[in-house]
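Below is one structure, written out as structure tokens; the observations come after it.
Of the protein chains in this complex, all but one are displayed in their positions.
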Amino acid sequence: MADTTATDEPATDALPACQARTGDALAARYRHVRARSLALAAPLSPEDAMVQSMADASPAKWHLAHTTWFFELFVLGRDPDYRPYRPDWHYLFNSYYQSAGPMHARPARGLLSRPSLAEVLAYREAVDDAIDEAFARDALDPVARQVLLLGTHHEQQHQELLLTDIKHALWCNPLRPAYRDDLATAAASSSSPSAWIGFDEAVVEIGAPAWPRATEFAYDNESPPHRVLVPAHALASRPVNNAEYRAFIDAGGYREPALWMSEGWARVQAEGWTAPLYWDEDGERAFTLGGMRVIDPHAPVCHLSYFEADAFARWAGARLPTEAEWEQAARPLAVIGHFADDDRLQPCAPAATGRGLAQMFGDVWEWTASAYGAYPGFRTLPGSLAEYNGKFMCGQWVLRGGSCASPRDHLRASYRNFFYPPDRWQFSGLRLARDEQ
Amino acid sequence: MADTTATDEPATDALPACQARTGDALAARYRHVRARSLALAAPLSPEDAMVQSMADASPAKWHLAHTTWFFELFVLGRDPDYRPYRPDWHYLFNSYYQSAGPMHARPARGLLSRPSLAEVLAYREAVDDAIDEAFARDALDPVARQVLLLGTHHEQQHQELLLTDIKHALWCNPLRPAYRDDLATAAASSSSPSAWIGFDEAVVEIGAPAWPRATEFAYDNESPPHRVLVPAHALASRPVNNAEYRAFIDAGGYREPALWMSEGWARVQAEGWTAPLYWDEDGERAFTLGGMRVIDPHAPVCHLSYFEADAFARWAGARLPTEAEWEQAARPLAVIGHFADDDRLQPCAPAATGRGLAQMFGDVWEWTASAYGAYPGFRTLPGSLAEYNGKFMCGQWVLRGGSCASPRDHLRASYRNFFYPPDRWQFSGLRLARDEQ
Amino acid sequence: MADTTATDEPATDALPACQARTGDALAARYRHVRARSLALAAPLSPEDAMVQSMADASPAKWHLAHTTWFFELFVLGRDPDYRPYRPDWHYLFNSYYQSAGPMHARPARGLLSRPSLAEVLAYREAVDDAIDEAFARDALDPVARQVLLLGTHHEQQHQELLLTDIKHALWCNPLRPAYRDDLATAAASSSSPSAWIGFDEAVVEIGAPAWPRATEFAYDNESPPHRVLVPAHALASRPVNNAEYRAFIDAGGYREPALWMSEGWARVQAEGWTAPLYWDEDGERAFTLGGMRVIDPHAPVCHLSYFEADAFARWAGARLPTEAEWEQAARPLAVIGHFADDDRLQPCAPAATGRGLAQMFGDVWEWTASAYGAYPGFRTLPGSLAEYNGKFMCGQWVLRGGSCASPRDHLRASYRNFFYPPDRWQFSGLRLARDEQ
Partner (left out) sequence: MADTTATDEPATDALPACQARTGDALAARYRHVRARSLALAAPLSPEDAMVQSMADASPAKWHLAHTTWFFELFVLGRDPDYRPYRPDWHYLFNSYYQSAGPMHARPARGLLSRPSLAEVLAYREAVDDAIDEAFARDALDPVARQVLLLGTHHEQQHQELLLTDIKHALWCNPLRPAYRDDLATAAASSSSPSAWIGFDEAVVEIGAPAWPRATEFAYDNESPPHRVLVPAHALASRPVNNAEYRAFIDAGGYREPALWMSEGWARVQAEGWTAPLYWDEDGERAFTLGGMRVIDPHAPVCHLSYFEADAFARWAGARLPTEAEWEQAARPLAVIGHFADDDRLQPCAPAATGRGLAQMFGDVWEWTASAYGAYPGFRTLPGSLAEYNGKFMCGQWVLRGGSCASPRDHLRASYRNFFYPPDRWQFSGLRLARDEQ
């Protein structure tokens, strides 16, 4: 189980042992995840928690409230006698569930000074108390327990978004303030050259058994397991790093249209891209959640759009891996790497490694060559939750592996993240692939 | 002391006569105005103070900081030894003074979670202390004293904007929260029919002597005094009220293109206008700084664009007054009416009046038929302050008389306010005029 | 009468004498104006006649059809038995008369490949025949004759727009093709320095008696005559010329925000303005209706926005004249100058002049300091024609005097043209004014 895995290794916000003993791992996971959100929001002032720097991002306060609304509506709300905490907040904190009723305009989330952060935290507490009490009186039926588990994964997704959104918001402030001043600075680092790891042509099975029929949690979009013919190819042993990406810049990569998708080149021109998001003008320092920091040449390059990842790969005489190639390679590996749990919140150079694939999990989400779509035989979850993933299967690309801002126990080899090709505010990088004869 | 007054007594904030006689009426005015801003901001949470609901509006926090920056740059900064409080804030709080250097993008003011409201309040205190100290050591030369006086009028303008901007911001919140819950509700009201007050053709002098050569303060755009030939005409004895405006709505005013300027009609169509801003759908209640309130039929209609004021006048077989007509009529009158000082912050029905012009000052800004432009012989203030008014003399229309959100001692008969024809978020209404033979 | 004036001096499209003798000057004027439109369209291919290069402009074919529709609807259509030429064209060629029914979207006029130019020319012929026949049987009542006269002035306005619109359209073509290859090139020119002509303070009457009660034609917006107090001032003896404007450019006029209205500066930045419209990059040549031509330093500068005219005047220590100042000065002058009738279609250097005001009429429309608004006592024309001028009295500025693209017999001292401050595609320039003590 995911939360068991989480206790294998120490982490700053590991689950207190006493709770794990109470017999209900789900309750423990719930408390753990909910506490983690609070910890992430703790460095933020009420004003920080309200900033929405672009339509794609949301205020931290909204993340805190929306994840709570999810539990309130879909878990507590299953009880016909449940009385909503504040019925008029439903409209504010519904994200995109058309079947749950109308919703506030997404780009206007940053205008909500009320409810205040304090009121949202009180809302969290009230819902947590109600959930706790439901656990205590064993009032959660199997479906409620499933949705509650889904809700913890949902909240973990929002934890990562909270970090990427606040990073963007603070970067929009000309003062460039830090989210936290106490984040560890990377030690002097190094990295070995990237090596090619070859794979023969094979029919492989990817995807996860459909939860909740299967016991292991996975999102609907990871199912069903299915066989794919994967051609002969090779994967780079580690993600592309900042030094390698700088060589691309120095070689004129941002000035050569032949390297780019047509839409990508239009974007480069329209927005004046000359480097990854957050790099300063001379390419020496970049904005991090700890403020402006010197760029580590050995750390994975980060905050790339799909267009940049794709152009770099073309320049390097390679390509991006497909998601099947990525998943085949990741399946046998443990979920080891740099995650949000490590409290650095910035990709790091690989630890001295032996042979084989490094940094498949954590550090940076890896753009793949795969457009986000339905697996053969895909079925959405029932009811409102059908809207969770399926309706976004158009125009986005799959990223794999998680990042330095992902909770470790949220990840797995079959996990499919997805963003639009111009998006750069996620911790997104790339790993090279190439065809083999 | 003025600021003591501001906290001791709710009603009048007029400057006690004794102070004007004592050592420094300017210092008293400064303290009074500065304290009033704090009082206006007091009901706001840090989050409320950060909302920017549209590019035309600014967050309350920004108003508090910008007005302070004005004193710091233009008064304290005259001393070459002055060390700025936070040099990197200059960029944030410069509004539009190109000659003072580059500035933050206006529509992005709402993204500034830092500095916090608390930091901005500390900034105010530091600048106030420095000004106080300058007064104490008599370190302000005549020019500094002039700019400081200008700064107090500047801050009073922002006090009104703070109120209109926060009203719009809170209205954008689907919860429709009140700015203050303790605002007085209007008593049962009545109003007598509007009468026409006639004026013969005359050459009249309007405008104010150019300050600071003249001792009475006036903005540069009110000068120089000059003669204007005003044709025979009549003015309505009071502003148009809500009942009269509702008759216009009921008569199909918003559906008849012949009543509207071409641009106005386009706006009606594009934005679906069917009533003044802030009215609810059935025309029974309107959003106020005290929340949703029943519309008083006898109170002046408010939150109209120029287009609506003009269309109403055409429907009524009348027209808007020119600013010369308005000023000629207002000159002999005392500045009496409902102002921000009255702490109601909503236009009120006229007190039982005798004959003559009522409600010329206060309640609602009155749209005029005059495009905002330079008077003959107009000269801007010197230096950066040349940008104060002159560069906006294009595309806007003059409004006269002040509103329920204006400080009374900020107004005078020659005062020219100006906004764009579609603007509706100010406390803006109209008084009718007509040609006479 | 206007058409008599037109025969004072020879012009390429002068009215044949035989027609003037037939006894109906109105019929002669009608034929003259209608023939002139055809002559202006003659150099255009069907494809040229269809281009619409921006929403503000219209295709030449549309001008030809719309002016015809005006006569058909408002003159022929007065007869209840009249059967429209093509009822489904009404929707296409109604410009902005809401009271005449719905209309095609203005920015989509360039998409109308049908009706073809040939069909539109046949439409013109049919309507002309019907009008001729109505003249022949004396079937036009007084109102019809009035509207017909208005229609000829309306068509003359469109003749100028046809020229300015096709100029813009051809300039948008990277090949920069000429409208006509046979336009005369200006001879070597010279101009004397501009002198100041002083005017004392005075109450002057401006405006034209309201037509059709008055016999002389004037648009409704020129009426009624009314007295204005004009302060002491001086006017420049001639418009600003290209050499003078180049000095402004060379002095950094386009880089100094202090010279500009706030909106003007925003426009300079957004559109990268560094010279008048149609100038090439090195300021040596400009696009004309005859193709790219060397800029004559002595010719009036042309294709300026209000913002540029205003900024130049400020840089020169002067200002723009008000429309009352302009009209007072123009009233005693004959309508002499360079007009469309001269078939050069480009402003020319002044002829060697004596003292006094030169080039008040023709060459370039002169931006004034006056926002376009209603005169005191203004009344629109009755019926649909109320929409002709009145509904545009918002946001535009008055220009006076006509241009090298105006028909001479269309102009008079009281004529008020109006455009938006950023508009540059008209033949628009400026004359300086200044305050006098």
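Letters A, B and C name the chains as they come in the text, with residue numbers starting at 1 for each one.
The rule is simple: a contact is a pair of C-beta atoms (placed from the backbone, for glycine too) under 8 Å apart; a residue touches a chain by one contact, two chains touch by 3 or more.
The structure presented is a predicted model; accordingly, all values stated were derived computationally and were not measured.
With respect to the full assembly, the chain omitted from this view is in touch with A, C.
The missing chain, though absent from the display, is touched by one residue of C:L117, C:A134 or C:A369; that residue is C:L117.
Shown as candidates are C:N173, C:S190 or C:Q269; the residue that touches the absent chain is C:N173. Shown as candidates are A:A369, A:L399, A:A413 or A:L432; the residue that touches the absent chain is A:A369. Residues of chain C in contact with the chain left out of this view: 45-51, 53, 88, 91-92, 104, 108, 110-117, 169-170, 172-175, 177.
Those residues of chain A that touch the chain absent from the view are 96, 98-99, 203, 226-229, 231, 233, 257-258, 260-265, 306-307, 310, 319, 369-371, 373-374, 376-377, 386-387, 391-395, 421, 435.
Rule of thumb we're sticking to: only the chains that are shown with their structure count from here on.
In terms of inter-chain touching, the protein chains here are arranged end to end in an open line.
When chain A is laid over chain B using CA atoms, the rotation angle comes to 180 degrees (nearest 5). Relative to the centroid of all protein Cα atoms, the closest per-chain Cα centroid is that of B.
Our note on geometry: chain B versus chain C, Cα centroid distance of 39 Å, whole angstroms.
If you average the CA atoms of chain A and of chain B, the two centres end up 48 Å from each other. Between the CA-based centres of chain A and chain C the separation comes to 61 Å, rounded to the whole angstrom. Across the assembly, chain C contributes no residue that touches 2 or more other chains.
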